[in-house]
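Missing here: one protein chain of the complex. Every other protein chain is in place.
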Amino acid sequence: MTSVKKLINDPQNVVAESLEGFAAAHADVVAVHTDPPFVTRAGGTTAGKVGLVSGGGSGHEPLHAGFVGVGMLDAAVPGAVFTSPTPDQIAPALQAADGGKGVLAIVKNYTGDVLNFETAAELADAEGVTVRSVVVNDDVAVEDSLYTAGRRGVAGTVAVEKIAGAAAERGDDLDAVVAVAEKVIANVRSMGVALTACTVPHAGKPSFDLPEDEIEIGIGIHGEPGRRRIPLAGADEITEMLLTPVADDLGLTGGEKVLLFVNGMGGTPASELYVVYRRARALLAERGVEVIRSLVGNYVTSLEMQGASVTVLRLDDELTALWDAPVHTTALRW
Amino acid sequence: MTSVKKLINDPQNVVAESLEGFAAAHADVVAVHTDPPFVTRAGGTTAGKVGLVSGGGSGHEPLHAGFVGVGMLDAAVPGAVFTSPTPDQIAPALQAADGGKGVLAIVKNYTGDVLNFETAAELADAEGVTVRSVVVNDDVAVEDSLYTAGRRGVAGTVAVEKIAGAAAERGDDLDAVVAVAEKVIANVRSMGVALTACTVPHAGKPSFDLPEDEIEIGIGIHGEPGRRRIPLAGADEITEMLLTPVADDLGLTGGEKVLLFVNGMGGTPASELYVVYRRARALLAERGVEVIRSLVGNYVTSLEMQGASVTVLRLDDELTALWDAPVHTTALRW
Amino acid sequence: MTLDVAWAVDWVRRSADAVAEHREELIELDRQIGDGDHGENLNRGFTAVVAKLDALEEPPGEIGDVLKLVATTLMSTVGGAAGPLYGTAFLRAAKATAVPELDTKGVVALLEAALEGIVVRGKARTGEKTMVDAWTPASEAAAAASDAGASAAEALEAAAQAAADGAQATIPLVATKGRASYLGERSAGHLDPGARSTELILQAAAQAAA
Partner (left out) sequence: MTLDVAWAVDWVRRSADAVAEHREELIELDRQIGDGDHGENLNRGFTAVVAKLDALEEPPGEIGDVLKLVATTLMSTVGGAAGPLYGTAFLRAAKATAVPELDTKGVVALLEAALEGIVVRGKARTGEKTMVDAWTPASEAAAAASDAGASAAEALEAAAQAAADGAQATIPLVATKGRASYLGERSAGHLDPGARSTELILQAAAQAAA
């Protein structure tokens, strides 16, 4: 077995052992099921509430399990590292999240995630659970087109889960929660940069080879190379390369109120994220866009990758109130 | 200028630009002063409350500025990267934190921090501010001795700041807050490991050179090499090397209740920290020690270093209640 | 010469061996234009398939039973894009082979059903740099061979060869489906991992029949 420089034991067991630690550390917030593995709220399903489920490959922590708890998700389904979970994991999570009012599945737009959730929804449906899905596709690095796999779902997923979670928590029915989630999806865009690659435990070597003086612009969250490779530049310059396409795609021309979210890819110190935030905020101000909510930190990661993404969510009063609503998960709490 | 692969602009401006972003992102919680730079609560000093101030070199974020807010610090003083702040920065922070009941300075045991805080306390005293200091020295990697610089202050500092902060918030007087802080210091121990070095922006190269198959055991938080270099090992084995000296030094023999804190050095994914947590908790259980509180995350970091530290705090009812007391800072909130 | 249940079992075991042997190669291909898990995922899946085969008390009666076991096991252990795609392929193939023996027409039916399953699920056409680019020529080559009077084994041999050619032909393509599509133009110049694993699996089928 290739040995990789990580705090792990057998690469095959990373996800299971990590979940075991997560369960032990946060028994007040979450319950971790094994065989198949999925995570639910400690208190279980809230009867009469729309259930919220998300999931995807592991290696993006705290996404998604870190967002299970009051005001956000009811269940999360972790796959192998960077690999969508399987339908027989997802289906029981959908069932567990059902409080009798149906379940919303929040799916990031990857072929694997979409297909596995699709199958799982059929299985859960057969057990009498009403499942609706929304597909998050906030990454403007990828061209959206009817003829391609479309844009990826990246850091914007946090906003979808938080805001739809708040809508479910206040008692919205399934249609209404779907509508809120779709509204967030329609108004959130992201773009990311990698300074270093990451190493998938079982792969044993970096996901791409990047010279010391080059960076990847337009990366996703699976350690894949980006859209283009450019020479290392200053943070201000890089931030502009991320923020501009995001703001352009959202059509921000001035007068808007937004959430500005600077996300770390896992190995970036907080200090650098704030340097990026500072510049992104200044660029928005130059456009006449007002940042009224902020989030800065490592929330949607690619293992230990160094890099960051910039996410902007256009807010209205409803979305702002839902963003502000109480949340109690292991990774987001207020 | 050596260019380093970081999301920064001029290395000379990292701390200032990062603070600028921090201030803009969290205006509801903190206020950032410039010239000299220090951070206070957004609301300013609470009259009639003992003030709490900490500080040290930058590069350990969220320590300390991330812990400014209700229930924890009143002010934090960030120095240059890995460099203790100067007395003329610390003194105004001590003054700003004084609500008329005196100020407790929480100092990590480094020659630079101790000397600069000492001088600052004299300056503040001359302005009529009563300043008491406690020195955190939880790192069991370093031998404690009357004849040396003694043990370093590392991740245990978070526990001191949280718990002393809660004591101050509930209205304890200066003597009582000092006593609580000393009690935490007497009962908290840590030890850390580095898988990779970190790169100080102005230095432009890694703080030490470590082959792909070796790790440093007994590191501090300034990118310095550890006590010894050993071949890469599994997470379970490494965790045992960290936990055992910590538990031994605390004299844990069974029946104790503790807080278990697994801290990331900045570049370690959360998943790996939970793998370490899982094993540390199992080892404590084997000793008959009960983990009743937990903290897992990147709280006291060395820039983008990969690695972790294990901290154990022996709890009694008072410390547990103070740990549980509400806190509202940018990095800890409940 | 027809193919029986023993052939199907042998195919599956040979597929598992091939995937295990080429695990790192598939990881490396996927690392270059994807996320580096294809070899790991398929290896996990086929290892589980073999374990299930080994645990069977009595051998299945029909070829379709074997393929259904493969389908459900891959579906529940592989994850990613390849899990549902291969899962559906084998599920459709199983439905098309609810018989104890396959002649050359049966082989064609199996391959056509598998391809249809992949297309229904993944909605990719040829030329999008996916496993469809290996399955399509494979299915067509088997049909052509069968029409020309080839045996079941010969039809499989033709399919395997066509899959290999199809896989090679993905190299210059720019991906428009799957994870490689995120790379845009940068995806050109690389072999699609799913096309390569298709080649391996169809090669195993031919070898089991030889």
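For reference, chains read A, B and C in written order, and residue numbers begin at 1 within each chain.
Throughout what follows, a contact is a pair of C-beta atoms (placed from the backbone, for glycine too) under 8 Å apart; a residue touches a chain by one contact, two chains touch by 3 or more.
This is a predicted model, so every value here is computed, not measured.
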**Request:** Using the whole complex, pick out the displayed chains that touch the missing one.
**Result:** B
**Asked** Among the options B:G220, B:P245, B:G264 or B:G297, which residue touches the chain absent from this view?
**Response** B:G220
**Complete:** Across B:H202, B:R287 or B:H328, the one contacting the chain not displayed is B:H202
**Fill in**
The listed residue (B:S84, B:N187 or B:N298) that touches the chain absent from the view is B:S84
**Item:** Interface with the undisplayed chain - residues on chain B
**Value:** 57, 79-88, 110-112, 115-116, 118-119, 141-143, 147-149, 152, 200, 202-203, 205, 207-208, 220, 222-225, 227-228
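One rule holds in what follows: only the chains that are shown with their structure count from here on.
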**Message:** Touching both chain A and chain B, which chains are there?
**Reply:** none
**Item:** Two chains sharing the most C-beta contacts
**Value:** A-B
**Closest chain to the centre of mass proxy, which here is the mean CA position** = A
**Prompt:** Which whole number of Å gives the spacing of the CA centres of chain B and chain C?
**Reply:** 54
